[in-house]
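Showing just some of the chains, left in place.
As written, the chains take the letters A, B and C, and residue 1 is the first residue of each chain.
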Amino acid sequence: MMIKAGRRGIHYLHTLNNVPKNLIEKGQSRVVEASLTLIRERAKLKGELVRALGGAKASSSLLGVPLGHNSSFLQGPAFAPPRIREAIWCGSTNATTEEGKELDDPRVLTDVGDVPVQELRDCGIDDDRLMNIISESVKLVMEEDPLRPLVLGGDHSISYPVVRAVSEKLGGPVDVLHLDAHPDIYGCFEGNKYSHASSFARIMEGGYARRLLQVGIRSITSEGREQGKRFGVEQYEMRTFSKDRHFLENLKLGEGVKGVYISIDVDCLDPAFAPGVSHIEPGGLSFRDVLNILHNLQADVVAADVVEFNPQRDTVDGMTAMVAAKLVRELTAKISK
Amino acid sequence: MMIKAGRRGIHYLHTLNNVPKNLIEKGQSRVVEASLTLIRERAKLKGELVRALGGAKASSSLLGVPLGHNSSFLQGPAFAPPRIREAIWCGSTNATTEEGKELDDPRVLTDVGDVPVQELRDCGIDDDRLMNIISESVKLVMEEDPLRPLVLGGDHSISYPVVRAVSEKLGGPVDVLHLDAHPDIYGCFEGNKYSHASSFARIMEGGYARRLLQVGIRSITSEGREQGKRFGVEQYEMRTFSKDRHFLENLKLGEGVKGVYISIDVDCLDPAFAPGVSHIEPGGLSFRDVLNILHNLQADVVAADVVEFNPQRDTVDGMTAMVAAKLVRELTAKISK
Amino acid sequence: MMIKAGRRGIHYLHTLNNVPKNLIEKGQSRVVEASLTLIRERAKLKGELVRALGGAKASSSLLGVPLGHNSSFLQGPAFAPPRIREAIWCGSTNATTEEGKELDDPRVLTDVGDVPVQELRDCGIDDDRLMNIISESVKLVMEEDPLRPLVLGGDHSISYPVVRAVSEKLGGPVDVLHLDAHPDIYGCFEGNKYSHASSFARIMEGGYARRLLQVGIRSITSEGREQGKRFGVEQYEMRTFSKDRHFLENLKLGEGVKGVYISIDVDCLDPAFAPGVSHIEPGGLSFRDVLNILHNLQADVVAADVVEFNPQRDTVDGMTAMVAAKLVRELTAKISK
């Protein structure tokens, strides 16, 4: 048995007396700047490419955010983005979406890589700054018209800086379609305002969303219901899904606002369909239920995320990676035009 | 069943007529430059920190190279670096190495993050250029005295650009201690000169190593033995390990050269000890055999790598991740002083 | 390969000549008495606590029965009770049921621990006596008003002594809602009258149930159908579930009898939703189907069981444990008031 948990890099070294504080701060600033420059350059190259090919009005572009530490339970979602990418291009399936979009056309799908979350944290960057870097990265993608960000989480805490960036960049609130087993709307969870359980409280408080529809909910406390009422959230619980199904499979969103944002927590699915999640909550949606909602949605989808896939809980053959990848593929088809 | 394998990003788009070639080339150059800048800044921050703390003559610094596509069989090693880091700091063990070094002291261990291999490939960077970028990254770490690179693979093809960089930077050949089930010394494997089966042929041809000792060998063809003779490699096969053990557990290397490089392919271990590898080859070393060789080695270790850990073949509880991490930990203790 | 199966403890020692028979019998009686005393004391403490808190008319209290040897195939259900408890309180979910009951209020849920089944068997207690001890334990819980037993199996053979105890204690038959892939109503299976395949034959013969509704049935022989007719069982097979669904999702039971008993064999679910069972029988209910039946049921539920969860067949992350736990949680909400 053993003793004290190791501590990473310089994260806890601020207190060391013999290291000048401004040495660290200057170094951090240079690392942050270089990180954003790298994302900017990748986005720029992909934007130039899509524009050179021509004909695309909206084009989805992947941005990975391998962040897992704002989870209250397991931190495996930090490993998700490369696994989802591998599954998108896996040799076991083809490059056509269900409704016929071709993913190997860069006008449909490009990739700007990952925000270097783990390396920033290892350089002592705190969460306030990290969230800003994520927002900044999203804006760098949006800068490159017609690219639209399709974000690969990471835990659900990342939806806050992403939606904030989208709203700020577009200049007004969006409508949010949020598929999840949980409302993620708690005031503050275990003292962490960036907790993956609180991201939608932050979004609503900031006025970044007008309507917020939550679908797939089946683990909610009284606080969750009260917060829902307080913010005017439309909460569709699984208990009544058989009654709500017709409505949810014929949604029209985004009128009068800047567009629609879709946030899919993989655990909106029943664990039978998506075992690779941190929070196993039986009684969820089937994969086809989710696709029916997405395929029939009438909306101008300006950005989206797929979060909370946890590769450390997946089956050995990566079934949930394939599930997350197909959600990304179908969202790509929804965004690009 | 399905049809054509998807193709990533712009990698195959050079042939497209309507995209100006120099648009892509300029963008690629900017991305390469930004990638190296980011590594430089992280290395610089860590170097400044260690120097500010003072007292370290040599300090190991992790550099991840998530590259798996030069494997002839499986490509999972591309996912290894973040899993090894997680295991190094896993709460199930402490921060002290077997001989008493404290890993949470930055003078013993820092981290400069990963070379963004997958993102560079997605931007259409080919292998010639990628290998140079890896070499360049290694040199950026060595630039920051007293940092010494401890590279996390990736497949074994990465040892070539790493050893090349080390030798070029130090200005002469090194001695190489290479633990592996295979000699990786084939002229060219399946037409790929960068194949993970050929890295040590490249190293020997380039004159980057004076002595090359291969330990743990148990899968070798006649060509492998002939190449060994041709390059003067000291091949210690498992067939005779009980006789060679005393010699190998009392090695003294590096005299008259620029130092010693240690390359550990995780499959030098018997698969009982390290199941998470692409090439299961029974009859290998025990974990203690490897530590006995390392602990008793007399050498100035200037750099090292741990390669070929394949998380997609590991046990659900990550036993091989812990094995790779402990190899890294003990190498850290060997390097730092 | 190997020789003779080991035999546990004194179970087979009755025949030994040099051990006085009454020495064993006296010791067994003392052990049985002490076992029941321990259950009585735990039930008493929990009953006193709930009554002191006040306001509860009915309060569910867990009683584990770790018995697996009456299964015809695998005996893993003997390990289920502690795993279900762990999953009920698992940090990955909260303490609120779907309809808003708070499980961390002892007026909603308490626990009186396990009947020491394995230890009794190791002391040579035979099945006749063991079944009586189980019945007795159930009555000890019911003695402590307002506690109502929510039994954690164990294989399905335990439903017989449990329902018998409930009926005897209440002084008349109950209605039974039985969710299962199999009717468990065979006269006698492989010579074992206590077989998990025969428990409902025993219940019907004893007059402990008035109506018996079986839902989820998809593995039934001609004998199973004949026994069903003989006892007037209402058998709802999966073949016709799409037609029966409306009826089953709007049940009203228990009028004119002493209350309603719910017995959930985890294999009523399709193995996609509950892989951790001994008898994989594709084509079953979804988790939501079961909750819809439970949530809409109009009944005074006097006791219930969740049986046949087999941890030795579960996924590594314990998906079926979470499924069994959520069934227990929602049954708790149904019972307590």
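By definition in this document, a contact is a pair of C-beta atoms (placed from the backbone, for glycine too) under 8 Å apart; a residue touches a chain by one contact, two chains touch by 3 or more.
Small disclaimer: the values here were computed from a predicted structure and weren't measured.
Enquirer: For this file, in which 3 copies are placed, how many copies does the full complex count?
Expert: 6
Note that in this section only the chains that are shown with their structure count from here on.
Enquirer: Rounded to the nearest 5 degrees, how far is chain A rotated relative to chain C when their C-alpha atoms are superposed?
Expert: In degrees, rounded to 5: 120.
Enquirer: Based only on mean CA positions, could you tell me how far chain A sits from chain B in angstrom?
Expert: 32
Enquirer: Please work out the Cα centroid separation of chain A and chain C, and write it as a whole number of Å.
Expert: Inter-chain centre distance comes to 42 Å.
Enquirer: Just give me the whole-number Å value for how far the CA centre of chain B lies from that of chain C.
Expert: Roughly 56 Å, centre to centre.
Enquirer: Can you tell me which residues of chain B touch two or more of the remaining chains?
Expert: 316
Enquirer: Show me the residue ranges of chain C that touch chain A in the complex, using the header's touch definition.
Expert: Its residues touching chain A are 91-96, 98-100, 270, 272-273, 286-288, 291-292, 295, 315, 317-319, 322-323, 326.
Enquirer: Under the touch definition given earlier, write down the residues of chain A that touch chain C in their complex.
Expert: Residues in contact with chain C: 72-74, 218-222, 225, 237-239, 241-242, 270-272, 275, 278-284, 286, 313, 315.
Enquirer: Of all residues in chain A, which touch chain B in the complex?
Expert: Against chain B, chain A makes touches at 2-10, 13, 16, 18-20, 23-24, 27-28, 30-31, 33-35, 37-38, 40-42, 44-46, 48-49, 52-54, 66, 78-79, 82-83, 85, 88-95, 103-104, 106, 110-111, 113-114, 116, 118-119, 122-123, 312, 316, 318.
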